[in-house]
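Every protein chain but one is kept in place in this view of the complex.
In this document, chain identifiers A, B and C correspond to the written order of the chains, with residue numbering beginning at 1 in each.
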Amino acid sequence: MIIVMKKNATAEQINNVVNWVESMGYAAYPSRGVERTIIGAIGDDRGKARLMSAEIMAGVESTMPILKPYKLASRETKEGNTTVTVGNVVIGGPEFVVMAGPCAVESEEQMMECAAIVKKGGAHILRGGAFKPRTSPYSFQGMEEEGLKILEKAREKTGLPIVTEVMDTNNVDMVEASTDILQIGARNVQNFALLKRVGQSRKPVLLKRGMMTTVEELLMSAEYILSSGNDKVILCERGIRTFETSTRNTLDISAIPVLKGLTHLPVIVDPSHAAGHWKYVLPLSRAAIAAGADGLLVEVHPEPEKAVSDGLQSLKPKKFYCLMEELKRIEGCIKREVQVVS
Amino acid sequence: MIIVMKKNATAEQINNVVNWVESMGYAAYPSRGVERTIIGAIGDDRGKARLMSAEIMAGVESTMPILKPYKLASRETKEGNTTVTVGNVVIGGPEFVVMAGPCAVESEEQMMECAAIVKKGGAHILRGGAFKPRTSPYSFQGMEEEGLKILEKAREKTGLPIVTEVMDTNNVDMVEASTDILQIGARNVQNFALLKRVGQSRKPVLLKRGMMTTVEELLMSAEYILSSGNDKVILCERGIRTFETSTRNTLDISAIPVLKGLTHLPVIVDPSHAAGHWKYVLPLSRAAIAAGADGLLVEVHPEPEKAVSDGLQSLKPKKFYCLMEELKRIEGCIKREVQVVS
Amino acid sequence: MIIVMKKNATAEQINNVVNWVESMGYAAYPSRGVERTIIGAIGDDRGKARLMSAEIMAGVESTMPILKPYKLASRETKEGNTTVTVGNVVIGGPEFVVMAGPCAVESEEQMMECAAIVKKGGAHILRGGAFKPRTSPYSFQGMEEEGLKILEKAREKTGLPIVTEVMDTNNVDMVEASTDILQIGARNVQNFALLKRVGQSRKPVLLKRGMMTTVEELLMSAEYILSSGNDKVILCERGIRTFETSTRNTLDISAIPVLKGLTHLPVIVDPSHAAGHWKYVLPLSRAAIAAGADGLLVEVHPEPEKAVSDGLQSLKPKKFYCLMEELKRIEGCIKREVQVVS
Partner (left out) sequence: MIIVMKKNATAEQINNVVNWVESMGYAAYPSRGVERTIIGAIGDDRGKARLMSAEIMAGVESTMPILKPYKLASRETKEGNTTVTVGNVVIGGPEFVVMAGPCAVESEEQMMECAAIVKKGGAHILRGGAFKPRTSPYSFQGMEEEGLKILEKAREKTGLPIVTEVMDTNNVDMVEASTDILQIGARNVQNFALLKRVGQSRKPVLLKRGMMTTVEELLMSAEYILSSGNDKVILCERGIRTFETSTRNTLDISAIPVLKGLTHLPVIVDPSHAAGHWKYVLPLSRAAIAAGADGLLVEVHPEPEKAVSDGLQSLKPKKFYCLMEELKRIEGCIKREVQVVS
């Protein structure tokens, strides 16, 4: 942390800040410039947020953190890439991994049909929501426990591992018993009680970036899970909220190389929620693999116009097969891992 | 819902859309213009999100919702203003209500000192966090149950009702037993499980807008609470996330008259979290009352530089007393309620 | 400028950076911490942007500017408030100043009628656009030179000084000859050729913040005008672009105290363009004066439903008179100048 003093700060004010920094348990290194003094505060980084209160003190202009607030998620802590293994699928390894399926489990018939499509297309993991976070209390809220049972059947039939969302600490036990990967949705990215709870799970966690979440905050949310004891965290970029309305959210494609530079965790992309429209899913998926993502989370539905939710952004089977072929072709011709020198 | 057909949509495509709309349980009213046909879909509004999937169908250009997705929160449902009574404090009535206190309960001594300041300044309700949502897992997470006990003592001593945050469904029973108002924090504004749970409570709920939540989404979150059976909801504008970094968030002052036009629920403002710096709290508080807010939620601390959290944005006692005097003076000279013709 | 080295930066890398800083004409002060070295670069601030390129060099983690990039606009350069005098109106002084009028000059009749309303309401300055920046090339582009002549007549009739927009360097001579204040519109806030040109004018300049301009960038644009020789600059907050769509832009009310803390220049507010709807103009105007603004720029039209542009956000005469009365009352009861300790 660096504390920048005002141009006209007095020696006494500088002394007060130095004493205060030391009283907080840090070493203080003042450095007198021509125009103003700056004071470096050295010590354990993880409590440094409190040092920002220095701005209250007389003579202080501003404070600037120097170190990153996350530790376990950082490449400085672990240089190699973390891989997360689910069944015989390795996420974050050399192969690009596709997770696909419907937005919501709607019925056994619909889910089984979807699962067959996903399997046929060559995807690696099956997605489907049993608990659905909906903006409106009047919208379909998911089949809940019954939906989990259907997902288990779909796994049995296809052999594909399952990823499904858990929305509340009260349901973690139940969802954990059924799923292979616990998904934390965008709206719960800073539901800290839930993050701590899934941090105690032995199942991998797919953590979606919130539409309002900075890259640094996403890594801090991952840090909650990691510091609670679960090191199997997969990050997912799914679009951020901006002023642009031609897509539902704005896919932050740069977040892929930025994250790959900052963290050792795998990074996947959800183009369906980012765009909000199936017609942009193919170009955005191509962009995701080209930008260095480790995988994709994509919505597929046999009859999107009958879907109870997110029909507009779901791919029909034929388009999904095309996507899978395109991805294979790109995977073959480029070096998947983009080298980011951080 | 209006479905706009493409310029060159065929009669068959139009027919297909009409049939589909009817199959979803709505009446379809096509209207042929010179350039293109538009189709109105009439029926129960609350499931209409599904109709947006019409965009998948051949010949469809776009869909446009006409009705607001919230019912119980709407002024169309209830014309007069809702008032929420806590002890002998009425929120949403003729008097401007100030809720003040420290960010977090740090110790009995600190909380009692704060409570005395808040009482002396003439505020109406005492705030203080026992459960703290912190970006970092390494930051102070609150005194939890012990903090609630201290808050109860502070209430006993001062006679001021208490507002404190609840972060997880698992803790609602415990917090509910201690507090007078349940606060839902900005990061939990779309934690739907938690919204449903506090919707079953008989205690009033203070619902903070998320930093990336639209006014409409905030009202939908209120709708979750209202439709679960709790009609005592207070909305709180606390700044939204924008590109501007000179304040921590950007106080959306317009949201006050916008909300007052759309809903009958009381609307208060949290200038401390919006600005992130105590020096802007006075002007923003003055702006809030002038723009028609029903009250204020403001952070006060006897020694901000020693606060374990949010010290930078907390008012010192002397500044808090100044603020209270200024607010009284403005309250006296203006019509507090701004007339918004909606 | 502070250059933060990576944790594992070598002595040679540190040396290279020190040498490079010196080769750019700055003094370099390395400071070795426990975890990493930081290097302060001291010297003339105004060319320091180039030092950010240090991030290219091996071993460098990041760079952080310490000083503000503007000089003449800064309170550090001039402590007292700048006042701008136009006729017998003083902007930035003890009196709150209202500039009002139609969005565009549409005809002599309309403008004269508007001018009479503005005068009757007690406003100080008359606004009206002769050159109109319109998103669509097919929209009315303004009466141009003819409009300027009409504005001159309106000034003659009412005695009110005039403010009108200039959009292009080619027209500055013409507009300057007619107007009392040159307005730079939000879309031209970084039209640097135009800023330099009006910086050579002897007429005051009303500089509107762009809808995506930070406070710091606004001050840098002011710096263009000031450093070109014109010290009569009035800043105008008019809403920024955010994700919220219930108002056309989001009035950044915090920008008022933030600007008053950073600069000595007067700051006014345009609630009409911020909100995009007349029904929010009254509460936002009240908020503006309460937050410490020096004045208001507000749209008034005798028959808004017939206005060729911005009808929706224009006040009808009766509402304008109400607004003027409310402002007088608030001005009387509060200390207009909010003390910001910067």
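In this section, a contact is a pair of C-beta atoms (placed from the backbone, for glycine too) under 8 Å apart; a residue touches a chain by one contact, two chains touch by 3 or more.
Since the structure is predicted, the reported quantities are computational estimates derived from the model, not experimental observations.
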> In the complete assembly, which of A:Pro30, A:Gly93 or A:Gly261 touches the absent chain?
Replying inline: A:Gly261
> Where the complex has a chain not shown, which of A:Met5, A:Ile181 or A:Ala275 is the residue touching it?
Replying inline: A:Ala275
>> I'm checking contacts with the chain that's been left out. Which of C:Asp180, C:Glu223, C:Asp252 or C:Glu326 qualifies?
In response: C:Glu223
> Which of A:Leu284, A:Leu297 or A:Leu312 sits in contact with the chain that's absent?
Replying inline: A:Leu284
> Going by the touch rule given at the top, which residues of chain B touch the chain that is not shown?
Replying inline: 2, 4, 7, 29, 31, 33-36, 38, 40, 42, 64, 66-67, 76, 241-243, 245
> Can you name the residues of chain C that touch the chain not displayed here?
Replying inline: 20, 46-47, 49-50, 52-57, 69, 133-139, 141, 167-171, 187-188, 190-194, 196, 210-212, 217, 220, 223-224, 227-228, 241, 277-278, 304-305, 307-309, 311-312
>> Tell me which stretches of chain A touch the chain missing from the display.
In response: 212, 214-216, 240, 242-247, 250-258, 261, 274-275, 279-280, 282-284, 286-292, 326, 329-330, 332-335, 338-342
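Criterion: only the chains that are shown with their structure count from here on.
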> What's the call on chain B versus chain C, same or different interface residues, using the half cut on shared numbers?
Replying inline: same
>> Counting only Cα atoms for the centres, state how far chain A is from chain C in Å.
In response: 38
> How many angstrom lie between the CA centroids of chain B and chain C, rounded to a whole number?
Replying inline: 31
>> Two or more other chains touching the same residue: where does that happen in chain C?
In response: 212, 242-243, 245
